[in-house]
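Removed: one protein chain of the complex. Kept in place: all other protein chains.
For clarity, chains are labelled A, B and C in written order, and residue numbers in each chain start from 1.
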Amino acid sequence: MNVTEKKPVRIGLVGAGFMGKCHANAFRAVNGLFDLPVAPQLELLADMDETSAASAASTLGFRRSTGDWRMLVADPDIDIVAITAPNKLHEPIAVAAAQAGKAVYCEKPLSTTLASAARMRDAVAQAGVVNLVGFNFLCNPMVRMARELVQAGEIGEVTSFRGRHAENYMARAEAPHSFRTDPEGGGALADIGSHILSMARYMVGPIVSVCGSTSTIYPERPVFEGSDKTAAVRVDDHAHALLWFQGGQLGSVEANWAATGRTMDLSFEVTGTQGAISFSQERMNELLVYRSDAASGQQGFTRIEAGPTHVPYDRFCPAPGHHLGFNDLKIIEVAGLLRAYATDGHAFPDFAEAYAVQATVAAIHASSQQLNRMVVAS
Amino acid sequence: MNVTEKKPVRIGLVGAGFMGKCHANAFRAVNGLFDLPVAPQLELLADMDETSAASAASTLGFRRSTGDWRMLVADPDIDIVAITAPNKLHEPIAVAAAQAGKAVYCEKPLSTTLASAARMRDAVAQAGVVNLVGFNFLCNPMVRMARELVQAGEIGEVTSFRGRHAENYMARAEAPHSFRTDPEGGGALADIGSHILSMARYMVGPIVSVCGSTSTIYPERPVFEGSDKTAAVRVDDHAHALLWFQGGQLGSVEANWAATGRTMDLSFEVTGTQGAISFSQERMNELLVYRSDAASGQQGFTRIEAGPTHVPYDRFCPAPGHHLGFNDLKIIEVAGLLRAYATDGHAFPDFAEAYAVQATVAAIHASSQQLNRMVVAS
Amino acid sequence: MNVTEKKPVRIGLVGAGFMGKCHANAFRAVNGLFDLPVAPQLELLADMDETSAASAASTLGFRRSTGDWRMLVADPDIDIVAITAPNKLHEPIAVAAAQAGKAVYCEKPLSTTLASAARMRDAVAQAGVVNLVGFNFLCNPMVRMARELVQAGEIGEVTSFRGRHAENYMARAEAPHSFRTDPEGGGALADIGSHILSMARYMVGPIVSVCGSTSTIYPERPVFEGSDKTAAVRVDDHAHALLWFQGGQLGSVEANWAATGRTMDLSFEVTGTQGAISFSQERMNELLVYRSDAASGQQGFTRIEAGPTHVPYDRFCPAPGHHLGFNDLKIIEVAGLLRAYATDGHAFPDFAEAYAVQATVAAIHASSQQLNRMVVAS
Partner (left out) sequence: MNVTEKKPVRIGLVGAGFMGKCHANAFRAVNGLFDLPVAPQLELLADMDETSAASAASTLGFRRSTGDWRMLVADPDIDIVAITAPNKLHEPIAVAAAQAGKAVYCEKPLSTTLASAARMRDAVAQAGVVNLVGFNFLCNPMVRMARELVQAGEIGEVTSFRGRHAENYMARAEAPHSFRTDPEGGGALADIGSHILSMARYMVGPIVSVCGSTSTIYPERPVFEGSDKTAAVRVDDHAHALLWFQGGQLGSVEANWAATGRTMDLSFEVTGTQGAISFSQERMNELLVYRSDAASGQQGFTRIEAGPTHVPYDRFCPAPGHHLGFNDLKIIEVAGLLRAYATDGHAFPDFAEAYAVQATVAAIHASSQQLNRMVVAS
């Protein structure tokens, strides 16, 4: 379909940081790659004030700008509201957008508290608007393939899951306070643990109960980078948790933002009675698959490289061996949003899914307060 | 700098296949990522006929279209001519564009014969226009880092180079004839061997002489996919060659498009007196570096993951662990072209470099006809 | 020192299965490799009856044989009693041997119950005899190096530990009952979880409390290989547990003998404030070490290959690149035993250490009965 025949979809973006830039680029790139019935237009950008919004709008290619997100949400010329604002603003923006009948595309985590996340989930449901949350790692064709193999029974019945999201951006004692260390919604478990929990759900299914512990490695951190003044840290630097899935399986995850040496070890192994699948975002264009039905003596994990058979890799390149990058995952995410918008369909992962992830985070936090630790005899 | 303040640069693209799409996407994405003094505009697209050009222009977002590349080259509203047309057309288009005073951006290989490549090199030199050839793999930040380490002497004096470009797109006996098997400019050595030869030059320096052999695995191939009719193959399926560099080093390369199991094994190891560097495009976000000066017992190849310190990774993401993909390499390439255009500077790899690569390919072909094979005693 | 000048040490081995063969080979090989002050002699082999003992003695090279381990323990011509008998016999044999003043070398697990293990620990302590337990994976030079790096502070303060021992020998539903599924001492956690727990202690220090869960994947298994008759399984197929170390660190481990695709994933990552170390027995001749003090842009995990600087690799080969195998670990273990015997010194890991590991296993089992599972809100 030619671009000129496509129905325009007008994007309003709130927030112009790392993720805002990422959204803008994805909306701009998606039409050259995907054959969508709609064409996104970068219509309006809201940032914290008029000046910064105007500057960012120019850089990112938006037609108009505003210093007030409320104007954006109320603007009749906006079809989709994309939210990359600070976590505390997710709820008011998303609820207002939903009530205004707009599709809502929100960065993770959904909100700072579970109650707030529930209100957001209910608001989009009540308004009946398309809604999507940016768990971008689920958009990887290799991750999608892993899920399809699991669901097709190619590894038999799932028996276990072991996952981790480990990065090192808070590994230095000198890493300062920021929104990430705000007790409302902060900490490694909420920030990146949510990614591996969404992955666990994507692979194995709902998590019904948990048992976990959080830990703070650095009790004090500088109030800002380079400051001599420190303040107490009231969030976790890492967490380990046991998980029980609806299907009865036992699993475990680790979330760690002080994992020296790791930049993106979002990794998991899902084990089944007839096979196993292993993945790490460190090598995001590869999936390791083991099948028990391979010939005797020839069994092993097969390193499958991303290629055109792994949808929608073919949208980016017709030949295998040409890797996708992180920004491409965001383009895939945006393509899914636009397709849902155009067909009045369902986007995934939606607010309900993001709420479920957040409920799992909250349960681990609660569990950490009430653990029965068993003392080892000496 | 705001987009609105930037000087527009009008792009004329010839060819709308895989690489044409790739160019268009790169030109569209580059301004959201790089802070360039110019803003590319997708002005005019030429394809083999009016209809296909119009359709592609709409899909890829060009303002105008034409079925005649000569019109595009002559158009006063075009600043840069990007050439992704069949190899045989590279020379006439590039020479005409240069003579019209336009910057020229040409896909590799430069041309189908060395004499033709020489004419192209001379034409852009004489016209004094910015020129660039799409050896996109050189744009990888990890490859750039490898070169910088070598040039800074961090691995001592280079003593050896061993490289390979192996893919499997012609590995099946049923893979049919195409432009790739045209005796003028075709074959594995010219098609992908040129990538590893450009890499060898980038790492170690000029190649002064060679000794190599080409081989045709399938003497006949179908005339088109699925055809019962076959025709003789007159190009190589793979080649192995010894290289002598200007610095006196001995090395070797393999080019193989029938390498079953390999999708993009563009890989090399460059060895020095004090260290070594190993790379494969199969894991394009990693560089393996060995340093002899590591502590005793702690020496080994260090797996360095791409991050913001590896310029220009930071343009795509401010944090490490977020991989770049193949299409990002093309954006980096285009950014370099635009920067050279804006400053009337020098782009790399230019036509002179591409000519040198092609001369190396030609020398290996010539060598293959005159080898002194030594018979092994029995 | 020449063999003829060495003091002979007479070995009495109880059990001639896989591990018995392994012990015999290690005792035979050790003198050609290590320069020990004593020379082991394969004196007496005890097995379940006279016939099997005589046959095994001949095959394995023992001078004499017996069908009664009590005779072996009482034999005045035996200096060291090596125990590879079924787990239930460990206690009576070891206690009798200790009371007879002999050094005792026992396979893991120490015993079938914690109370029994305590009696064994106390018996060797009271007798003052050299004692050693076969946690052979600790004997790997690369594991030893990891511990030395940790203890020297090369990765800063340890902040986290994540480990796993996963194999697939019980992954098939058809894998039958055996001594491994005996409720006294059986199950994945006791059988192989003990290896990763000993590793955790070796790297980070004592484990003071735990919180874990065990799970049985196959509630029934055949009573023997191929049988149609099944019996209930009363042990765990896998377990996940949180660990708290004496130093305050939080960690986690998994034990899984139904890990389809894994043959020896005894693996861990120990994270510190200034570095990290990663290891898997799947690549037992490699250690991955990350150091924060590497040059900017050149940080990464360094793959260190085993070589002569990693004691006692040099005993097996004077050059790097020549891998050690599993049986070599047993030779190193035996060399440590003999050195302790010859000098009346201390062997490690001793019965006290093995007791501590077993106490950790027992605590996880107990924890699994009393967990506070937190329900995830829906």
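Side notes on the structure shown:
Note that in this section a contact is a pair of C-beta atoms (placed from the backbone, for glycine too) under 8 Å apart; a residue touches a chain by one contact, two chains touch by 3 or more.
None of these values were measured; they are calculated from a predicted model.
Of the candidate positions B:His240, B:Arg283 or B:His310, contact with the unshown chain belongs to B:His240. Of A:Ile217, A:Val289 or A:Leu329, it is A:Val289 that touches the chain left out of the display.
From the options C:Phe301, C:Phe316 or C:Tyr355, the residue with contact to the unseen chain in the full assembly is C:Phe316. Although one chain is not displayed, its contacts with chain A can still be listed: residues 145, 289, 294, 296-305, 307, 309-310. Although one chain is not shown, part of chain B still touches it, namely residues 114, 155-156, 159-160, 162, 164, 171, 173, 206-213, 215, 217, 237-238, 240-242, 244, 249-252, 254, 256, 258-262, 271-276, 278, 290, 292, 299-301, 356, 359-360, 362-364, 366-367, 370-378.
Touching residues on chain C toward the chain that is not drawn are 2-5, 18, 21, 24-25, 28-29, 31-33, 55, 58-61, 167, 169, 262-264, 281-285, 305, 307, 316-328.
Following the convention adopted for this analysis, only the chains that are shown with their structure count from here on.
Overall, the chain located most centrally, as judged by its C-alpha mean against the mean of all protein C-alpha atoms, is A. Distance between chain centres (mean CA atoms), chain A to chain C: 41 Å. Inter-chain centre distance (chain A to chain B, centres taken as mean C-alpha positions): 34 Å.
Distance from the chain B centre to the chain C centre is 53 Å, each centre being the mean of its Cα atoms.
The multi-chain contact residues of chain A, meaning those touching 2 or more other chains, are 262.
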